[in-house]
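Yeah, one chain of the complex is gone here, protein chain that is, but the others are all in their spots.
Note that the chains take the letters A, B and C in the order they are written out, and that residue 1 is the start of every chain.
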Amino acid sequence: MMKRRTVLGLTASALMLGVAFAPAQAADTMKIGMVVELSGGGAPAGTNFRDGALLAAKEINASGGVMGQQLEISEYDTGTDPQTSRALVQKAIDEGAYNIWGTVYSSSTIVNMMVAQQAGVPQITGSEAPNITAQGNPYIFRTSYGAQKGIPALTAYFKDTLGAKKVAVAWVNNEFGKGGHDVFVGEMKKAGIDVVADIPSEAGAADFAADVARIKDSGADAVFVYLHEEESARFLREASKQAVQAKLVGEVTLTGQKVIDLAGDAANGAVAHVGLTADAPLETFKTFKAAFEKEYNRAPDHNALKGYIGAYITKYGTEKAGAVDQEKFANTMHGLCLKAAEYPGILMDTCWDDSGEMSRPSFMIEVKDGKQVVGETVPAN
Amino acid sequence: MSQTVLSVSHISKSFGGIHAVRDVSFEVQKGEVLGLIGPNGSGKSTLFNCVLGQLQPNAGAVTVKGQSVSGMRACDLNKLGVGRTFQQLSVFPEMTVLDNIILAGQEHHGTMLSRLFGAPDAGLTGEADRMIEFFRLGHLRDEMAGSLSYGQQKLLDAAMAFMAGPDLVLLDEPAGGVNLTMLANLKERLQTYNREHGTTFVVIEHNMEFVMSLCTRIIVLAEGAVIAEGTPEEIRSNSQVIDAYLGG
Amino acid sequence: MNAIPKWLWIALGLAVLIVAPIGQGNYFTLILCSWLMFTIAAMGLNLTLGYAGQISLAQASFMAVGAYITALLTLNGIHWIVAMPAAVVACFFIGLLVGFPALRVKGHFLAFVTLAFNTLVVLVLRNEDWLTGGSYGKFNMPRPDFWIFNTARKSDVLGIALSSNQKIYYLCLITFVVFAALMYGLIRSPWGRAFKGLRENPIRAESLGLDTRRITLLAFAIGSAGGGLAGSLMSPVVQFIEPNSFALVHSLRILLMVVVGGAGYFFGPMLGAAVVILLPEFLRFTQGYYLILYSVAVIILMVYSPSGLMGIGDRILSKLRPQRVVRGDMKEGAQL
């Protein structure tokens, strides 16, 4: 009895295992491992990042590639699972990736960046959590600066523009939200503003009635809303229903086009500091937006911009380094400043420091009548 | 030399207002084969469950080898030396006949630890094979119990009840649903076992012929009370019994 | 087929597993590690579910407990060889506690209790930052150094250059082989028979002197310890753990491995884990459709062979075998 089960089990298992992976090498191509969230909770972000990057790659390849090599992009879907993302970065590297593009979710990036570092493969990430560039990893580069740089830009807005004495913070209780929340609470302390309500919620939360009721009851003058897009939309709707008077202020996500689409009128009046927006009043952005809409029939979001810029980082960094060499690429990128006039794919004047952190100008955006209205430009810091 | 294995004294059990068992007393001596009969609703099953410790009698006591069984868990009762069979088929269908039999005996051999680290068969293969042969299931030893015929499963069920070498075996309608050939076989095996090992049996059964030919003594219950007690011959000619069955 | 003895098949399988990572990339090696880890967890669940018949949707939470205990201990300088047993023992006792509801409820209700337990564990891991690192998790757990075999570093072993990942694979393999051997011994022992008795007919088992309460608790405890062992491997292999890696969906995945492979078959979990972990690799070319195809395959499998892949194989093989002679006896009993 056991005998044939043994046979079955072992042969079947062996068959599954026995098939080895045989990566094919083609000459004159530059392999890129695009490891992003194409399914699971991060799918909207990851898909936009990918589409932005693919658009850039198409442009790059059409104009002769990178140092004469055509970009050959392999996509790896992490399913928004950090451990899978780690394995996939490893796979991409095993398959000869010159650069890794992704991941967008910080909880994934913090895990998989160790793999790229060990292998010495430059990684261009869409993540914004502060700790990404705090690991001393010389191979990680951002496409959008970390929350620890973005949120302080808001301090002045809370303190001076709004004159807030008491604020509330609603944040998503995961890697992304916690990072932003910690920076924000620290900033408020420094600025002498009281945080009177501190309300975490689950990723994917749908019912914000209690959260909003608490904020309303706390008597806050302003609310910092640090949630993902969909949760932001639900939050805005509930806040509008309960007629919250306090100003709702966000970082990046709160005034995104997706949020406006989903929240409808409830989004009006929301303000956010945005590092990247497809609606930035700059010629480079308009060109990008038009190209993206033509390619995909929908509007790009900031993750699409990150993907687009990421692909050009690979191109410009390699060309600056003067050779297709991962070590040289990383060294060149540290301390590099690119002007958008000269390097249009970068869209805005941008500098990277030794930790892979970047800086560039940013915008304040307010939602008026269902439209993003770009307010003042915040200088690079 | 006679020795009391089971003693039931003044058991009463009622459910709501219905008296299922009323002041029933009897004793069973070592080596006896006692039949417990009665029309439907006479309280046989309730009495049986009181003896098994599954039901708490309202009054009275049941002792096995001098120990009260009230509230005792089935596994402890078994450890005390009480084996049983079930009305419905009660084997382990996805295990072999041999494993069924070994499982029936293993808890009586060694300790938890020796059963974990000792021999896989708990040293019972020889004994189990003898038991299987005794019940004429030898050719089915390595078959799954679930693939056996109904009658064969009944035999296996009985064999399992004997595996731990119990002093008392309670048989719950052993003849139910078994065909005549198999029934004769079962009866003959039970009698042989009783003769060879002196094991005490208490049998609940509907099949009169089976009870009459198997048992040495019979107790008849009607409406929760004992109405007659005696040898099969005495019962057969007892007018009260005939009334209870025909009138009931 | 019966001409080849069982041990030869096992030796052959082992040989394949020993040479499997040689010359392979890190990714393949890590996938194999993942297969081994999940096989261990699934074998644990197979004991609870397949042999003892107690459903548990909490296996991932035991992996979590195992992984976090190992991570916290090894990050504080305690060697893995000490941390691992500590994790396993802790899971054994927590599993014992989780088993108590099984004494009161069965089936679906037990599924819900264990499901709730799993989610609660994840919430605690996420919210108790001071201990668990919260949603940041724990990372950079050291890989153990076994003096001549330091899994943290690349080196030559017996003249073969082995990477750190390859060496950690061998650690997984050794753990797996030892665990499988112990499990096999357990299944064949009277305890294994008692577990099966509990699954098949608890009332009958109890009447044969089997303490079904004790055996139910043990089924949970030992199965959970298997989850803990898998977790304690995950800590040095993946070197990163965070609460969501142990969410309910992962318990469901482990359950899927057990059932797809064939619950109650010794080799079922190995096959099931291979299917659940490796199949997506082969179906990756189907892009986003693979989960759709996969779920349809599972539905079809469950509809046509509830006993899993091993069940299908069993059926095919028994059709190939000559018909049993003994079936003639059944006529006798079938007359009724």
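The rule we apply is simple: a residue touches a chain if its C-beta (ideal position, glycine included) is under 8 Å from a C-beta of that chain, and two chains touch if they have at least 3 such contacts.
Note that contacts and distances are computed from a predicted model.
**Student:** Given that one chain of this complex has been left out, which of "Acyl-CoA dehydrogenase", "Glycerol dehydratase reactivase beta/small subunit family protein", "Branched-chain amino acid ABC transporter permease" or "Na+/H+ antiporter subunit E" is its protein name according to UniProt?
**Tutor:** Cross-referencing UniProt, the chain left out corresponds to "Branched-chain amino acid ABC transporter permease".
**Student:** Report, in label order, the displayed chains that the undisplayed chain touches.
**Tutor:** Looking at the entire complex, the absent chain's contacts are A, C.
**Student:** Any idea which of A:Q90, A:S144, A:N174 or A:S201 touches the chain not displayed?
**Tutor:** A:S201
**Student:** With the full complex in mind, choose from C:L17, C:L49, C:L198 or C:V238 the residue touching the hidden chain.
**Tutor:** Only one listed residue reaches the unshown chain, and that is C:L49.
**Student:** Write the list of subunit C residues that the hidden chain touches.
**Tutor:** Interface with the chain not displayed, on the subunit C side: 49, 55, 101, 104-109, 111-113, 115-117, 119-120, 123, 126-127, 252, 255-256, 259-260, 263, 288-289, 291-292, 294-296, 298-299, 302-304, 306.
**Student:** Touching residues of subunit A against the unshown chain: what are they?
**Tutor:** Touch with the absent chain occurs at residues 38-39, 41, 43-44, 47, 173, 199-202, 204, 206-207, 209-211, 213-214, 216-217, 229-230, 233-234, 237, 241-243, 258, 261-262, 264.
Going forward, only the chains that are shown with their structure count from here on.
**Student:** By CA centroid distance, what chain is farthest from subunit B?
**Tutor:** A
**Student:** List the centre-to-centre spacing of subunit B and subunit C in whole Å, with centres computed as mean CA coordinates.
**Tutor:** About 42 Å, centre to centre.
**Student:** If you average the CA atoms of subunit A and of subunit B, how many Å lie between those two points?
**Tutor:** Once rounded, the distance between the two centres reads 73 Å.
**Student:** Out of subunit B, which residues touch more than one other chain, so two or more?
**Tutor:** Nothing qualifies.
**Student:** Using the touch definition from the top, which residues of subunit C touch two or more other chains?
**Tutor:** none
**Student:** Please name which positions on subunit C make contact with subunit A in the complex.
**Tutor:** Subunit C residues touching subunit A: 1-2, 4, 6, 9-10, 12-13, 16-17, 20, 24-28, 30-32, 34-35, 126-127, 134-137, 139-140, 238-240, 242, 244-245, 265-268, 270-271, 274-275, 278-279, 282, 288, 291, 309-310, 313-314, 317.
**Student:** Mind pulling up the subunit A residues that touch subunit C in the complex?
**Tutor:** Residues 2-14, 16-21, 23, 38-39, 77, 81-83, 86-88, 90-91, 93-95, 107, 110-111, 114, 131, 173-175, 178 of subunit A touch subunit C in their complex.
**Student:** What residues on subunit B touch subunit C, complex-wise?
**Tutor:** 73-75, 77-79, 83-84, 86, 90-95, 99, 102-104, 106-108, 115-118, 120-122, 139-140, 143, 148-153, 160, 163-164, 177-179, 181-182
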